[in-house]
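Report on the structure given below.
A single protein chain has been removed from this complex, and every other one stays in its place.
Labels for the chains are A, B, C, D and E, by order of writing; each one numbers its residues from 1.
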Amino acid sequence: MFARLFAPTVTVHAHCDLPCGVYDPAQARIEAESVKAIQEKYQGNDDPDFRTRALIIKEQRAELAKHHLSVLWSDYFKAPHFEKYPQLHQLFNDALKAASATKGSNDPKTGQTLLDLIAEIDKIFWETKKA
Amino acid sequence: MFARLFAPTVTVHAHCDLPCGVYDPAQARIEAESVKAIQEKYQGNDDPDFRTRALIIKEQRAELAKHHLSVLWSDYFKAPHFEKYPQLHQLFNDALKAASATKGSNDPKTGQTLLDLIAEIDKIFWETKKA
Amino acid sequence: MFARLFAPTVTVHAHCDLPCGVYDPAQARIEAESVKAIQEKYQGNDDPDFRTRALIIKEQRAELAKHHLSVLWSDYFKAPHFEKYPQLHQLFNDALKAASATKGSNDPKTGQTLLDLIAEIDKIFWETKKA
Amino acid sequence: MFARLFAPTVTVHAHCDLPCGVYDPAQARIEAESVKAIQEKYQGNDDPDFRTRALIIKEQRAELAKHHLSVLWSDYFKAPHFEKYPQLHQLFNDALKAASATKGSNDPKTGQTLLDLIAEIDKIFWETKKA
Amino acid sequence: MFARLFAPTVTVHAHCDLPCGVYDPAQARIEAESVKAIQEKYQGNDDPDFRTRALIIKEQRAELAKHHLSVLWSDYFKAPHFEKYPQLHQLFNDALKAASATKGSNDPKTGQTLLDLIAEIDKIFWETKKA
Partner (left out) sequence: MFARLFAPTVTVHAHCDLPCGVYDPAQARIEAESVKAIQEKYQGNDDPDFRTRALIIKEQRAELAKHHLSVLWSDYFKAPHFEKYPQLHQLFNDALKAASATKGSNDPKTGQTLLDLIAEIDKIFWETKKA
């Protein structure tokens, strides 16, 4: 049943330095989804306290997105990946800077930019898992 | 392309108290996968320092699994869900206790028990999202 | 009334997953007292920066209250307690939702609601400790 | 003796930098109780993995005790208190060093030393609250 | 003046409770520099969301400054230091209170006051390292 729900993500991933061998760009993506959703809610609500809370929480979610991205770049991806995907260093640096940019902006487009970059990373990630 | 990769998980989820409206059992599941992978690596390596590190990291990943589960139970699920799924309270309590149990055990079966309980929660979660 | 409820909180308690066996609803209560005090200070001070800081800190204290409540529910209370106090699952879920509600409100009444729910939990907790 | 010391702990307290005005030595005491309980459990169980977990968790609880003590010393106590209780600076420094000492020892006596110092601080704290 | 104070900070230092033996007031100083820089940026930008973010981040950096100061006071400095520098207890208490004050103020002068107190601590620190 799990198989059906998560069918195409199927195998598993890792994310610590044991290393346990489990990594998954979904962690960064979920935080980025949250960032964009917060930006949309900010746009739809002009109560100053609501907006202050939106900024507080967006700061945290964007920081978590950065953390998960950094883990992927430094712990999962290795020399052979960087050879095969020479754009990977810059892609991650762009994604991290995009996450920082969402902290200073309430425009959902910045959240979408971050999501797009994570989607590029996700695509490469799963290609390397299949390889 | 994102659509294809994540096809069946499709819609998005939320996990803070703004609330942003984004929730996803995948967060708990990924940590639980890590817990089980650590238990398996522990069984396959009798270096005492490696095992100590396995215990340190397993403690953290299990704690994160507990956090993500608690957020789902208290923030995502609401009165109508508890009416429709009267087993939900106990299911979450069992899952949290199963996560605690993985801290004190290096048997991958305890990690699998946690994963099975998260899969039950996941099933209900996505049913409520479709409803 | 508080005096009566907390009068017997003389002995000691525990709160981790070793488990050390020490639990105490006072941890959640102290954070909730802080939440309510912050809401009162917010009401008495209309400096925008003070209010922003109140929101930042209230978010943290309410989150800590939620954490301490979740630990009690998943780690301290066990099957026999849930049989004897069938309301316990819902009581904790209500308390966690009340804590979330204090994040989005600056009305001290929401802080008091949280404190009242924690007082109910505290009463049951000490009954089980005496049993 | 604890009963006597904590009997009047009915009223409330504060602990952040808004400041909310709520402080309570119970926060440090609960962590220290946990530290001592962990040391006792360590002595009663010679399973190496249990002992490793005891060390991991004791490190965290002792660190939390230090944090709560530091907050009391820097945020709650002010110039008039230090004049009236000239021993207060050294008492806090001793308590913090006693908390550090519990990290490096599994002897419950070190946990008790920490508890005794916190009890001294607690006594002074409640005298100043009544003043 | 900073140049003179920090010129000899060539050798290295430590900061945990193993203890590893590495301590360095630079950790507190860097956070305090950040606090002051944030206050200056706050003064130069009247966008309400920018100011909210400044308050969020200043709260964190000031808290980190407090943590690093507390570690120095409780872990690095010992009885012989307190005998030789009887002002040390009060100096640290003042510095911690100055850090708290920067949370509630956007005046860079409060950031500078904190930096000046850290510079005094730094001077004594390096004298004791040379001794």
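The rule is short, and it goes like this: contacts are C-beta pairs under 8 Å (C-beta built on N, C-alpha and C of every residue); 3 or more make two chains touch, one makes a residue touch a chain.
What you are looking at is a predicted structure, and each value in this text was computed from that prediction instead of being measured.
The chain not shown here touches subunit E at positions 2-3, 6-7, 9-18, 20-22, 24, 26-27, 30, 33-34, 37-38, 41, 50, 53-54, 57, 60-61.
One chain of the complex is left out; on subunit D, the residues touching it are 48, 51-52, 55-56, 59, 103-104, 106.
Think of the hidden chain as still there; on subunit A it touches residues 17-19, 59, 62-63, 66-67, 70, 73-75, 82, 89-90, 93, 96-97, 100, 103-104.
The criterion applied here is as follows: only the chains that are shown with their structure count from here on.
Sharing over half of its contact pairs with A-C by residue number, the repeated interface among A-B, A-E or C-D is A-E. Interface of subunit D with subunit E: the two copies contact each other largely through the same residue positions, with over half of all numbers used appearing on both sides.
Each chain gets one centre point, the mean of its Cα atoms, and the points for subunit C and subunit E are 33 Å apart. The multi-chain contact residues of subunit E, meaning those touching 2 or more other chains, are 48, 52, 56, 59, 103-104. If each chain is drawn as a node and touching chains are joined, the picture fits none of the line, ring, star or complete shapes.
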